[in-house]
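Apart from one protein chain that is not included, each protein chain of the complex appears where it belongs.
Entry: chain A
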Amino acid sequence: MLRSTYQPSHNAPPPLPPGWTEHKAPTGHTYYYNTTTQESTYKRPGADIPLPAAPTPPASGPQDPRASYRQYAGVGSLANPAAANAFLAQYNPQAQRQQQHQQPHGARGHGDRPRPQPHDKPRSKVAIPGCEPWVLVYTKYGRRFAYNPEKRASYWRIPEKIMQGVIELDIRGAKEKAEGKIAAQGDEAQDGELAGPGDNSTKEIVTERPESAHEDEAAQEELGSDYEEVEVTDDEASGAEGAEDDGDGEHPSKRQRTEEPNEDDREMPVEFNEDDIAFQLQAMGADYGLEPGEYDDGNPEAWPEGAEGEPLSNEDARELFKDLLTDMGINPFSPWDKLVEDGKLVDDPRYTVLPNMKARREVWEEWSRAQIQVVKERRAREEKKDPRIPYMAFLEAKANPRLYWPEFKRKYRKEPPMRDSALADRDREKAYREHVARLKLPLDTLKKDVAALLRAVPGRELNAKTLLEDLPAQVLTDVRYTSLDAATRDPLIAAYIATLPPPPDQAEAEEDEAARRARDERRKREKAMQERERIVAEEKRRQQRQLEHGRAALREEERELEKAMHVGKKGIHSQLLAEREKGLLDEGAAKGDGDIAMD
């Protein structure tokens, strides 16, 4: 609303001299305090310089209406009801006196002291011709509204159905004035202020250009722009009914007529059309330091770019909702229904930046996808930790010889180390049983076991540089380590570490490692080669043997074949004979050579 941001910019006071500070008294007065001189005053310290933008009001009543309008222009515009009322009250001493008892309202004129806010009230009413129950009520400060006594409804914006009647009424009134009342200008000027700008402008037209042809248009246009949709509040409406004592209730902040005419328009009133009104509205809004969207001039299309306050783009809204999701610590893996059922988000104002559930769900999906990726990346970056380490630490903290494993498991089933699926339940049970069994052992045994454990750790992992906080996993996951009370264990380990040699040189160790690996590789290779050679040799031998065997078989066969070739055509007899001969021959050979000579 206009009122809340009311700051007459051209009336802006000069900055305070150094040392002075501005304060607000509980009564609403502004006072100024000098910290150095400890002096306080209601008068603004820098005010000795005359304000150029705030002309002193004329001492006597205005002579002609234009002069009166110039005064208004000097004040700024009276679109703000508070400002308008305060200003008018300044020219209306009786009214001011009447209203003196009222609480000052924070709204000030351009004087130094805050002025009590005067109260607007109905002054006169005119029946609207043609629309019978309706009357047009003029207030003390020249505003007017339509009032229906039957329905007890009143509207600042003249309803459409009685608009024609009101326009006729205005035109008639303007004509009357044009005919008969030019002489009484001085008095009317005062009235004119009270009768509202709609009437003012028509009067102006009358005084300057008495032709009534333009009057109608001008009047219509003026009227068309001064209807507002605000309904009259109760106290004013009851005032319209005739209850004069509409006491000291708070004057509600109303949107007022906003087409306050200024000097330029007075010069050429004929051209005053919708565009001019819109332009003036913008100019006035600029005077008040308002964004065009903050007052309603009826045509939002004509507002300059980005006029509707601080625009919240769709992208911003989505980002806001994502921020909300992040801030609430929502699990990105959870289903949407769970989010809705939990209802944690609803209380946050950022919940409402998105118009509907569908949009929210869309944004949630996007967010959760991104979030899951982030979680995955983080997991990948984290080094793989032995899942037994947290579990053993947990055992050390919570295990109790009085609890059996099922009891322990049930009691702590919600704890993360007990739920980690990387560790099998069987292993957990085993570790627990061992741990609990060792808790009953005598302290000396435990100490000895820890010493043995430490001695078993290679020097690369446990050495003089090892901190007590990051012992190797081999130590941390051992039951011998966890089963000894930390108070006795830690000094023991610290003492042991102190006796250890410094770590083997990192490069050397690395070299050693590499060499060992190479050696292993080589041994493995050689072994593989020997094996292969052995296999090959065996194969070779086998082949050789086969070859020999084959040859022998071949020879045998050949011999047999050869023998078979000797068989003659005389059948078996000859063969037998040959045998015998051969036998004889053998005998003969044994006897000597004589037989052969005898043949």
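Heads up, the rule we're going with is that a residue touches a chain if its C-beta (ideal position, glycine included) is under 8 Å from a C-beta of that chain, and two chains touch if they have at least 3 such contacts; residues count from 1.
Here is the rule we go by: contacts and distances are computed from a predicted model.
Selecting from "G10 protein", "Aladin", "Prim-pol domain-containing protein" or "Eukaryotic translation initiation factor 3 subunit F", the unshown chain of this assembly corresponds to "G10 protein" (UniProt protein name).
Contact with the chain not shown here comes from a single listed residue; of A:K24, A:K43, A:R369 or A:R410, that residue is A:R369. Checked against the full complex, the candidates A:G46, A:G130, A:P335 or A:P355 give a single residue touching the omitted chain, namely A:P335. The omitted chain makes contact with just one of the residues A:K24, A:R419, A:K448 or A:R555: A:R419. Listed by residue number, the positions of chain A touching the unshown chain are 331-335, 337-338, 365, 368-369, 372, 375-376, 419-422, 424-425.
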